[in-house]
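For reference, the structure discussed in these notes is given below.
Left out: one protein chain. Kept in place: all the others.
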Amino acid sequence: MIIQDRMKVTGQRKIAKNIFELKLSGKLVGEINSPGQFVHIRVSDSFEPMLRRPISIASINDEKSEMTIIYRAEGRGTTLLSKKVEGEEVDVLGPLGNGFPVAETAEGETAVLIGGGIGVPPLYELSKQLTAKGVKCIHILGFQTADVSFYEEEFNQLGDTYIATVDGTKGVAGFVTNVMETINDDFATYYSCGPMPMLNAVQTVYAEKKGFLSFEQRMGCGIGACFACVCETTDKSDEKYVKVCSDGPVFPAGVVSI
Amino acid sequence: MIIQDRMKVTGQRKIAKNIFELKLSGKLVGEINSPGQFVHIRVSDSFEPMLRRPISIASINDEKSEMTIIYRAEGRGTTLLSKKVEGEEVDVLGPLGNGFPVAETAEGETAVLIGGGIGVPPLYELSKQLTAKGVKCIHILGFQTADVSFYEEEFNQLGDTYIATVDGTKGVAGFVTNVMETINDDFATYYSCGPMPMLNAVQTVYAEKKGFLSFEQRMGCGIGACFACVCETTDKSDEKYVKVCSDGPVFPAGVVSI
Amino acid sequence: MNRLAVELPGLRLKNPIMPASGCFGFGKEYGNLYDLSQLGAIMIKATTFETRFGNPTPRVAETASGMLNAIGLQNPGLQGVMENELPWLEQFDVPIIANVAGTETADYIEVAKTISTAPNVKALELNISCPNVKCGGITFGTDPQQAQDLTAAVKEVSEVPVYVKLSPNVTDIKEIAKAVEAGGADGITMINTLVGMRLDQKTGRPIIANVTGGLSGPAVKPVAIRMVYEVSQVVSIPIIGMGGVAETADVIDFLSAGASAVAVGTANFVDPFICPTIINELPAKLDELGVEHISELIGRSHR
Partner (left out) sequence: MNRLAVELPGLRLKNPIMPASGCFGFGKEYGNLYDLSQLGAIMIKATTFETRFGNPTPRVAETASGMLNAIGLQNPGLQGVMENELPWLEQFDVPIIANVAGTETADYIEVAKTISTAPNVKALELNISCPNVKCGGITFGTDPQQAQDLTAAVKEVSEVPVYVKLSPNVTDIKEIAKAVEAGGADGITMINTLVGMRLDQKTGRPIIANVTGGLSGPAVKPVAIRMVYEVSQVVSIPIIGMGGVAETADVIDFLSAGASAVAVGTANFVDPFICPTIINELPAKLDELGVEHISELIGRSHR
């Protein structure tokens, strides 16, 4: 169920250039049902900034009723969020949307998780849940440059992890697709989250594979009421569309017209 | 000189119902030249709330470069101000305006200081400076009710202090004028700050006396440029006006048309 | 006696608070969060005759204390609304105000005729002010004669009272208000959004794919209050006020300005529980203001 929770900041730290890891605790955590769901955060009690910010859930700790989000402090809203300190409360609406289907990869099979930039965070909880059930995870993480890369160590502990940076300052020089070409393709499923051009490239390279992609759109309500976040589907017959916030953000590859 | 200073919060405490005492330190303090001057405070780095808030300087401590302001947390702006904690910085523009003329009362003479509600604070620094130079100060402080009264003890240490509350919960029941009637009128000067009706009553009762009144108006710039804060003067001949922010807030009694 | 109850043409409102059109879909999403029967009414998303996909994305952009939107009247079309949306809403004890949109008069008439027969639709809201569609919409809202004629045409076919939603993007809103009153409108709803734009800092290009969008939220409240104040003094039909309502105090302002009820738009996105929260806070607010019944506040700014 979607709830509005005043969650408590239990920790915040910078983990890369302009990238922050924020831990929040509250009963909302008990409602999360799949990795890749997101929350809609009100960063201030005033109306400036006006709108909530959608941020993916990066990992959850059920015993502590705690979740972690990882975000880039860039605009007005996320910069304000990065100033929150332990003990403060944050108004969080969630969990929202439908996450990655863990069930689509069976025990013993291999899954490839491909993330780009701030699309990487939700893959962490996904990998935790997949590996916990006995899926072998291969992680391919793309970043602009080494300075803004994060969580290599965390992903490494769950499975093989390849890093690509556009400027070659870490891992392979180039894009996640450069790594994908070098990977054995006897895997069952792929899961991906990142910028649109990356999703498009991933989908094209793995056209024969079963895959799930997580999308971004500018949002108003975050719950499906305002029609801000629609994407056209590939099914052109009847002007079909999906809402990223409530139908997604994760869709099977091929559904959303990129 | 007027400066814009990021002053440091050195202390904040609640001293009565919704009334806060905030201590700020910074080089702005070195520019203050008379009691009754005020500062224009930006309560948030965002544009919500938009405008600065004018607040009188209640006392100064030159050695520590520290000043105290006392205010009622009522609307959006002052409520935000009341949340500032030690160590935070606040954007303060000041000192602004012309304060109470200490020189108008000679050593050995008596001055009556009459304050109403949140008009009381600037009288405290005034009394400190007057008593320091050997003026005998009598304080008459009016409040709505005992809950919102403050600084009785502080004023008592400087001179005789009478309290009036509208509901009689502290001191004399009624208005400052009820106390004024009981006071010996062989004083040299009076100084007053408070709501318009009070200033009007004080000015009428003490029509024969030399007095100085501090006014309030809604402000834009606070420095004399926007013409938001004008008051008509009693000199009707030539549509004369004064600006509360830069010509005042303190004027000799009789100058401003109430 | 219910201190909050307000009676308007076609509408017996438990309280004067309702979500604004386009900010509440057809109720389903908010219905998962709270019991919609608490609401005074619901203004559903604009319905057009045909199914509409709306504008390309991005469709929203944030601005200082407000937002821009250019959804473009996306909706499942008259048939879809009649078959799926309105019946679902019947489970709640709440009157529905159906927002009717179109490109030309014939569209409006078609939608009005049919949708006004739905059992829970107690009033129509004629959307002559949508800034986000190429033709129709706002042109009806900026020309008094066209506004009057359209109102009269829709009145003729509607089974329920007709409210007309005014655009603030006009030199003199009083003129349009008087025209729709002359056309037979039973009430006025106002304001729709102000046309605005936001540019991308890096490229300098408009963020909203539609180029311009409609500005809403607290930023526009001073304009909305001014217009309700002006219009309520020149017409004798009631006004449902909106534009920037985000807290209980704002409701008091709209009633004082001259509105008889108040709609909440953008604020639903910030706080999905804002409508019930305001409804719950209103009685204490009336106590604070020393007012027995909420209708005593209506128009006190100019009484």
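The first chain written gets the first letter, and so on, giving A, B and C; residue counts start at 1 in each chain.
In this text, a residue touches a chain if its C-beta (ideal position, glycine included) is under 8 Å from a C-beta of that chain, and two chains touch if they have at least 3 such contacts.
Everything quoted here is computed from the prediction, not taken from an experiment.
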| item | value |
| --- | --- |
| Full-complex contact with the absent chain, from C:11, C:43, C:68 or C:262 | C:68 |
| Among B:39, B:69, B:93 or B:163, residue touching the chain not depicted | B:93 |
| Candidate in contact with the missing chain, chosen from B:106, B:207 or B:225 | B:225 |
| Sole residue of B:9, B:51, B:146 or B:172 that reaches the chain not shown, by the stated touch rule | B:51 |
| Interface with the undisplayed chain - residues on chain B | 1-2, 4, 42, 47-52, 77, 93, 217-232, 239, 241, 246 |
| Residues of chain C (touch criterion as defined above) contacting the omitted chain | 63-66, 68, 142, 169-171, 194-199, 201-206, 212-213, 215, 217-223, 225-226, 229, 244, 249, 252-253, 256-257, 289, 297, 300-301 |
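Everything that follows uses one rule, which is that only the chains that are shown with their structure count from here on.
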| item | value |
| --- | --- |
| Chains touching both chain B and chain C | A |
| Chain of greatest Cα-centre distance to chain C | B |
| Averaged-CA centre spacing for the pair chain C and chain B, given as whole angstrom | 46 |
| Interface hub residues of chain C, defined as touching at least two other chains | 64-65 |
| Contacts with two or more other chains, residues of chain A listed in rising order | 47-49 |
